[in-house]
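Below is a structure I'd like to ask you about.
Partial view: only certain chains, each at its native spot in the assembly.
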Amino acid sequence: MDYVYGPGKNHLFVPGPVNIPEPSGTGAWESALTNTLSPGDRTVSFLIGQFSLLWIDQQQRLNFNVDVVESEWGQGANLDILAEKLAADHSHTIKAICIVHNETATGVTNNLATVRKLLDHYRHPALLLVDGVSSICALDFRMDEWGVDVALTGSQKALSLPTGLGIVCASPKALEASKSAKSVRVFFDWNDYLKFYKLGTFWPYTPSIQLLYGLRAALDLIFEEGLDNVIARHTRMGKATRLAVEAWGLKNCTQKEEWYSDTVTAVLVPPYIDSAEIVKRAWKRYNMSLGLGLNKVAGKVFRIGHLGNLNELQLLGCLAGVEMILKDVGYPVKLGSGVAAACAYLQNNIPMIPSRI
Amino acid sequence: MDYVYGPGKNHLFVPGPVNIPEPSGTGAWESALTNTLSPGDRTVSFLIGQFSLLWIDQQQRLNFNVDVVESEWGQGANLDILAEKLAADHSHTIKAICIVHNETATGVTNNLATVRKLLDHYRHPALLLVDGVSSICALDFRMDEWGVDVALTGSQKALSLPTGLGIVCASPKALEASKSAKSVRVFFDWNDYLKFYKLGTFWPYTPSIQLLYGLRAALDLIFEEGLDNVIARHTRMGKATRLAVEAWGLKNCTQKEEWYSDTVTAVLVPPYIDSAEIVKRAWKRYNMSLGLGLNKVAGKVFRIGHLGNLNELQLLGCLAGVEMILKDVGYPVKLGSGVAAACAYLQNNIPMIPSRI
């Protein structure tokens, strides 16, 4: 690629390359699985919400032998059962642990450090495949320290880019596994990427250049703010949202503090309210997009996403809007109560903007 | 999607959907094949250049039984051999004909109408799968009249959009075939799309909304110009380019007029010149991007793409540049000769711009 300026327009008379791969999200899942595993391989997967459910569905359709560990929606991955399974698996039939770092449907963050500890404790060689779609670049994520073998995310989440880019990061161990993995794959085959990478032309098919430039810019913004500051900002916004929910007298779908997500909060509504009505009103009257409750929690929760290129005052406008909507649908909220609770916390915790001090 | 204006910013507090499929080019090939065929199925595929070669490679890696019909590079698909194969295939072992409408590596356009005639003549039920990547919206393409079962293209060619979108169009017969096709597929599975289409939410994963808006705009531009006018414009530019090549005393890689492509021209250089040197000089000195010769024709041809949002004066600037480069590399071209030949034709054939008459 040519980043350096030449005067006038470039005269583009190439016939154009034919193909462009944009594996992303679902595609990134498939890329992670088919490059490291063979049909029939046993995976341990945690079902804790709609997105982990969809990934499990994919694993089954790709003919893996999926050992599903289910939790009540609102709870995190059941790592006690993982411990048991690892302890019992002397012959190492488990080839991979598949886990969603942050389950977007319920606002649950799983503890990856513990997963690693268990694998180490039982000296188990299973690969650790992590969906970091709604966590990476927003929550603390440590590929090396936690021994993650494949981490994946998409452009449209914490990176705040348009949709279209899936990012898959593989450990040396995962790359080694790809040499013997027998799953059929062409579009997602890492070998094609590695081959062209070595050739110095980098891409087996035309990449989405505009998104690559976008990724460069997105990372520059993150580095300019400082990744630690980005994570701290998400921590503040998660905390502020939970304080507002509490002030409204509502419950968090996430059942324990250890699983609270700082990128999304799923709010439980009383039985006499349909949470879909809240989302609909937000859209139709207040020009606000909230997340629906999905599948098992449909009608029961609405979700407030608070990730990406977002700041505190934007969140407070959202919380004020939610208060009006709650009143609209008949919930006896005290107007201003959630905003006040969030403000009381934020007012003491928002740092000065370094470049403006 | 909401096209209608609401004042102020939309308050986006969704957790964001997780996944985005952007099958495109290579992905679109895989989508067409895995949704309509089962492992072991026999396909007849024509090898006439680098892109048909890559598609054949994919078919083999996906475990189809590929019956390769090879032509010399510079020739079109050998339809006589297709006729023989169809005539001999009484038991209908051929499940699909896979053909690239316009082979971008050699500037060869295949005759799809004849393919359909042969299938009809032999009453053969094989599916007709067409790569229209460098033809659709630039060359005459008739899905219904030619009985094409799957047609595919990408956003980054005649539609003149950024890369990232693969467009796959299936006939009712192809949809029917997808019900029994046993190839493993998840990311590319049409069923997921059809399911959400019926639900009215349209997408199984988050689509690349910016490219869908772009597609809407690109189609508006094409309809505003008129699809017939778009095709006529490509016809003019193909013809003008070939007249220039002839005036330079060089040969077209495409061996017969019936196969001439109006979207790309591959120009043969004399043996004492390395065509890669031409492409390199174009880039390094004239800020012009030409296409390299690929694989069997590497070093032997350079390619002039003339498709998409392009007009005659842009092409003439390119041709003038090629003349200088030919001189740079030692070919005894008469400066102005190709431009003059192209101009003599264009001057009598460019129509007035309707909106400006």
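By written order: A and B. Residues from 1 in each chain.
Assume a contact is a pair of C-beta atoms (placed from the backbone, for glycine too) under 8 Å apart; a residue touches a chain by one contact, two chains touch by 3 or more.
All figures in this text were calculated on a predicted structure; none of them were measured in a lab.
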Full complex stoichiometry in copies [only 2 chains shown in place]: 4
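FYI, only the chains that are shown with their structure count from here on.
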Inter-chain centre distance, chain A versus chain B - centres from mean C-alpha coordinates, in Å: 36
Chain A residues touching chain B - in the complex, by the definition given at the top: 6-30, 51, 54, 58, 61-63, 104, 107, 131, 133-134, 154, 156-157, 162-164, 166, 184, 186-189, 204-211, 263-264, 282, 286-291, 303-308, 314-315, 317-318, 321
